[in-house]
Structure formats: C-alpha cells, structure tokens
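Can you keep this structure in mind? I'll have questions shortly.
For this depiction, one protein chain was excluded, whereas all remaining protein chains were kept in their positions.
Letters A, B and C mark the chains as written, and numbering starts fresh at 1 in each.
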C-alpha cells in the first residue's frame, strides 16, 4: 500500500533493458553519440516540429534552467502559488537565474486563475526599474493538486502571456499523465496551445533519471547549452539518459505507463466516492488523489502499512476541515497494483 | 582503437546488475532509502571516518558545489591553471558560488607548484576588500595531465592551505586511478594527507552516472544539502546512484577497474617508449598518456580508426615541438583492450 | 504644494556646509580618513554600544547588503508584503544574495502580524532542502504605510526571531521620523528591542546621499566589507558621506529635521480630520499621510499645483473605496512649509 509518491517506484523493464544494452556499447560523450542525436530527433517527431532538447538530472534543474534561459534582470515569474518551483525546489529558480522572483498566484486546483494572471502582469506593466518586470509565465501540467488543465485553459493563459510578450513554460513532471488523461497529442498540449518551453519529466513515470528541457523554438535555446553545463547538468555519459528516453518514447510506452497509473488513481477515486470515512478533498485527474481523512484513520491506515503524505491545505481551497481531519495525498505509480488500492479501501472501511 | 576518453565507455556489468536489481524495488525518494543510507555508511567505512556524502549528477557539479559550500564573498580559489574547473566547466564554479574567482597557478604535470601557491596566497593576505581573499585550494588527483600527486606533495599543499586557514578540495574525477597507482588507502590519499573535500568520481571508471561530494568533516557540509537541491542535483530516485556506488565499492571492484585501465595505459607507455614515430610528451601515471605525434601520423592513425584527442600544449611545459608535431591524449577505459593498444602501436609503426 | 516624496527635497544647510568644508580638505580614500573613523565612532556613541557601520549609496543597497551578510543557501526572508524590499527595489535583495527569497507577510498598517510571522517561520521549520529555511526577519520603521511600530511590537517580533535563531533587520529609510515620533533612544528602538542590523537612512531627512548599514554585533559584519566593495558601494571619497553623517548627527540635527517633517504631517492629518472632501485612509504617524480622495478632487488639486502619489490599496486594508475614490500619499520633507499644507487644505475645500 505504497502511495507516497510515484518517485518511490523502480523503473520499467523496457527502460532497464535499454540501460543494459547501452552499457555494453561505447559512444561519444556529452551528447555527441548516435543515440543522443536519434533521441533529439525523436523529440522533434513526437512534438511535430523542430525542437531543441536538453537532458538534465532532475525536474528542478529543467525548471530552473528554463527560467534562466529567458532570464531578464528584474524579472518576475508568474506561476501558481503552490507550484513545485515555489514549494519544493529550495529556491533553485532564484539560484540559477541569479535572483529572479517567483510571484505565486492563486487559483483553484493548482491552476492559475487567468484573471489574477492578467492583473498581476498589469501590476508589472510597464516594466519599472522599481518594481521589476514580468519575465515568464509557468504552469504545471498535471498540476501539483492532481488536476489537469484543459487545452482551452492552457490556450487562455498562453494568450495572456503572448499578449504581454512573455514566454510560457510548462512544468511537465507528470506530463504523460496529463496527456494520457486528455487524450491530446503532445503538440496540442504544448506549442499548439502556446507553450514555449517544457520540462519533460520521465523519471516519475518509469524511468530511472530522465528529464529534459524542451524549447519549441530552438532560437530561444541559445544560452541553454552554456547554462546546462555551468549548472553541472551535462552528463558525460549522456547516452544513458538518451537510452531511457529512447525506450520511453518507443511504441507508446510512456503513455501506456501513464494510463496504468491514471487507472489506478481512478480506482482510488471511485473507492473514495463510496467510502464512509473519507472523501475526495477536491476533484482530480491523472495519477494523484487528495482525500480528507480523519487523523485517527490516517494513523490507523499507516499502522496497517499504508504510505501516503499529509498535504498542506491550499490557500483558498474552500475546504472546510474539522479539527480531527486532514488532507492526504495518494500517488499512483506505474507499479502500483489494483490490489493495493482495494486493500487500502478495505482497511479504510 | 578508442582512446578518446574514459567517459566514452559503457558500464561495468556489476554496475548494470545493481541497476537492474534496484529497478525492481520501490524505495523512499530523495536519498531516504535503505540503500542510500547504507552507501553513505559505506563511504565512512571506506574512508575510515564519519564523512558526509552527497550524490550528484556530474563531477562538475561536485566541484562547483564543493566551492559553494565554503564560499565567502570576495573569495579566490587557488587551483592549477589547467584544471578542469578552469578549462572545462563553462564557469560552473563561478556560477554556483555567485562569483568566486579561480586563480590558476602554474606547475609541471598539472600539479600546483607549492612555492607558487604560497606566493599566491601571500598576495591575497591579509584579506582585502579591494583584492579579495583566498578561499580554498583545489587539486586534481589524478591530474588533467595524467600525473598523480605523490602523498607527500598533497601533504605539502595541505600544510600550506591549513597554515592559511583554507580548506583543501580534491577533484577526484579519476580518483580510483590515482589510488590504484599509489597503492595508498582512500584515507591516506585524502583526509590523512589534509584533504577536506573530495569530488569522488565513479562515472569514468565503470559507472553510468555516479558522482559524489564527500566532506571529511561533516560540519563543513551544513549548507550542502540546500546547495545541492537548489542546483537541481538532488535525484528523486537517488537510489539508483546509491546502487551504482554500492556495486562499485563492493569487493574492490572500483580498484580492479582502475587497475585494468592503468595497466592498459602502461602498455601504451611502454609501446611509445619503443616507438620511432612518437614519444611521450611528459611522464604520466594512471590511465592517461600524452604523446608527441607528427601531425601526418595523427591523421593517418585516425584514418585507420583510432580515436584520440589533440591536446593544447600546457604553458611552461618546456616541450619543444616541431612545426609538424602536436600533442595528443590517449585515455584508457576499463573496457579498453590490450589488442587495441597493440594494433595502434603497430599502425603507428 | 510638493508632497510627492521626502526624497524630492534638497539638503539641509548644515549638511551642505559640511560638504563644503570637506571639499577643501584632502584625506585618505575608501573610509580610512579621520572623519570616516570619527563618524564610525559617533555611531557607536549614538547607539550606546560598539557597532560596525558601512556607508553605502542608497537604502536599497543597505537593505540588500544586510540580507547578503546573513545569507544562507535556501534562505527565506520574512518581511511585510508591502515593504520596500518587495515593492521597490527591483529584486535587489534577490540579486545581491544570489537568490534568497522574500516572503511577504500580511499585517495592518505595513506592520508584520506577529502571529503570521510565527506561522510562516513554523512552515519553514525544521529547515528543509525542499522548502528552504527561514534566514532573517526584516521590518521597516517607519513603515511604508506611514505607521510606526511601538517598541513592544518590535520586541515581540524580535522575540519570535530570536526564538528561531533569526537575525532581525530594520529598514530605517525614515528611521529618524520614527524615532522622533516615539521619543525613544536609538538604542531602545534597535538593539535593546532586539534589532541586529539597521539600514540607517539619512538621505530623505536632509542629506544628499548618506545611507549606512549598521550591525549591532560587529561579529555579524565579517563579510560586509567584501560585499560592499563587490557591489560597487565603497566610495573612494567616503569622506563626503562621513561629513554628511557628522553634521546630521551633530547637536541633534537629525531629530530636529525629523520633528519638523513630522509636525508638517501632523498639520496635514489635522486638516484631513476636518475636511469634508477627504479622509485619512488609515492612521499614521511620522511624516507620511495617506488619504482617500475623490479622483476628481485629486485631479483638480494636481491641476492647482499639488504633487502627491497615488497609492495602491494594500491587500487586507479593509478600506472600502467608492469607484470614484482613490488612495493618495502625502510625504512631508524637512523643507515642506506649513503654508503649503494650508494652501492644499484650502484648495481641497
């Protein structure tokens, strides 16, 4: 009953096989090998246009380097108040940009309220040497609250960004889960909707460590090779990241894995809908579920072997918690079994 | 005949096996798993004292984070003029320290001349708000010139550093090769000789991507967890780095691999000593060999399938090159075969 | 009728005289002159303890360097959401700290709500490599909202900071105005109340350009000389800043000037209390007054030659503005005349 995080999972057999095969080969370092180049080309195929792709160690690195790539002195990044760059990266964006500022905006379900976005940009317009200037907009898809922006919501945010000359970044730590949920194409959920940069995460969805920063306009990536290297993010044996992506993107594996964890989450959602002792905290899609549990039940379930995280109540969630209740998060990985969900729900009672 | 670099090699079977095994498991993310902790303890065992160890993506990251961990405003790092932090990391140290300065010192064979080190520190003493202040000393072992500092040379440099209150860092991208060459213990070549921080490289010597920053005094590491995370260097599935280190350090594999590549380099050195058309550029140890070749021979050998890098003539090398000659570098990896050396030497003529 | 800002004023005659006298002298550069040292000693006298004092060009520099002096990777600075470091320094703190984060807290009248402060610190405790760690608390005295923290409020905030091991910084851009209002001693309003660092502003109160960063514990200032120089803030002819401070602190000039502008503001406050067409937006002390005006009246008064700034309605102000109303700010300088206030009030009607 391991629901703590999808990054507690191991790796998919196809990914492991690719590593094993690559280990037996020799190849040029620092991204110059055949498979590095093939995978870069594969990204362009997947996204239906020429993209510039940079493999990095972590999603935090992809996010911070994306911001560094579009950095401007006095720059302010518009993002959701509860997003990972704000909450979980120890100031990585501020570090690698040399001091850009994250301006956290409200919005239900971890999604930026577009009216608030417009107001915030307006507050930074025209650029002022006192108050700074808007520099980028960043959204997360699937959001940290387990929801998925519909395509038109992305388009709406992108339109605001474009109207103000701002690049739009998508933190796609759980990109595949969102894509599988929407049934959209990678292009539709990104550049066709107005996204300029994507942190393409594969680690949580069956890889070992495979993250990439994708620029849909390669011209925007002119500083990225230097920034990546400076940040200690250029792997000498880059081939092993390429090999993971190669397998991940082959034959739709990535979407299969995402559909698997999404389905497990659906099972949990359905179970909670029928549970007496718990309720969904807010509607979710993808592979994360948030529930309100009595603290005593949470303790009891953990005692019974269930692993899941407590979650801070988001500002403005509108949730009305009793004193003895709390919000918890369940994450389904590609390895999570239906049995675990059933056992959990049974233990919940 | 692949002598371009040890980071062109694949991975040792034991390392791959460890990855395969770990992939089948689930475990806590971000370094909290059983194997993460076991490997941290293993480092303390190997080094015969309690150390603080931080896994990172690359050697460049380990180097830059080491410097960031001891950073002081106006700080100047004393290192060799040809070291990797100066030549090959795109200013990573400057980036992650927010602007520390590398002061490259001369010295034969890539080893800091200790008299020059003393003079340079003296030039920065007492600390001055105009000229800055010495902040750290960094050496590379095995050096970028393929030589290995004898223990007493490390002790001499460490004594100078200590006398001036400066931490001593060792860039150990090829730590195992140097250790195998000296036949010293890990403790002897590091903290017992006065080293405070070590970039412990395993990638070049048979791993996929396994680098660690080791603090011999854990108190010096108080900022390191924050710095690593901020730099996007904390792997969620840290377990896979741990697994590589676990196998690497198990049963002396790491030293076996290093001895293997060192022996291959010895074979190359012996061959060059007898060659008519080439000579060693300077004496080396470990797994790198530098040779003077006629440019026409270099071209011919490459045409015959040999891969090796041209190398810039170090300042003050004392080498006297004819116009039609150049310096080239051969690196032996754990995978390099004796046959390749023999074939190369035969082709050389 | 110039109420735009106290930094629109010229300089007090005593300050100018000091400049004139100093101009005729020669003296050691970079703070080594007799008057530099005398003024440093004078600061210790004024504050009744040995302090370390650093002259800088601007209040923004003093603030940012204070934060840089106590910087820690992953550090978060707790301050008021509307403070100058957040609103008016173009990310200077983020820049000079290499990416510390400002966490803006709510609180009426520009004063940090101490319960919110405790909650925010708790949210960052224990330090986490994911979420960062609290690094400092900063308050402004007189606040940007024109109010003055009573001594016990400073003490309360200081107690929270101390209990959590955090240094407390005071942005004293209008320090003298607050001090004059409270009738406290400089020591009482700072270190005796728990303040560790002070941005001591004199520019707005009659100087030309004289700002200082004061550390009440000189040991905390060990990095400050290097940081100041690196930031291009060490004046070669530092003597001219010293001369300004010398005159400013001589014979209580600074407090006389502040009392003068406070009295002018009092006159405005009294006038607004009796005005039919305007009302105070919230209670203030010191030399700033905020009023609610009808937009049509604001335009009319500007047409009649009055200068004053519009002010954004603070979050959570509780102010209920009609659509045709806005908040404006009046600042009295030491040069502002009673006649101007009277003329303004008369024009207001």
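Here is the rule we go by: a residue touches a chain if its C-beta (ideal position, glycine included) is under 8 Å from a C-beta of that chain, and two chains touch if they have at least 3 such contacts.
This one's a predicted model, so the numbers in the text were calculated from it and none came from an experiment.
Here one chain is not drawn; of C:42, C:229, C:267 or C:329, the residue touching it is C:229. Only one residue from B:1, B:53, B:83 or B:100 touches the chain missing from this view: B:100. The chain not displayed touches subunit A at residues 30, 68, 72-74, 98-99, 127, 129-130, 132-133, 223, 225-230, 234. Although one chain is not shown, part of subunit C still touches it, namely residues 2, 4-5, 7-13, 15-16, 19-20, 22-30, 56-65, 89-92, 95-96, 98, 203-204, 208-209, 226, 229-237, 240, 333, 335.
Listed for subunit B, the residues touching the missing chain in the whole complex are 73-76, 87-91, 93-102, 128-132.
The rule is short, and it goes like this: only the chains that are shown with their structure count from here on.
Counting the residue numbers used at the interface between subunit A and subunit B, over half appear in both copies, so the two copies meet with largely the same residues. Centres computed as Cα averages put subunit A at a distance of 41 Å from subunit C. For this pair, subunit A with subunit B, the centres built from the Cα atoms lie 34 Å apart. Looking at subunit C, one finds that residues 73-74, 98-99, 129-130, 132 touch two or more other chains.
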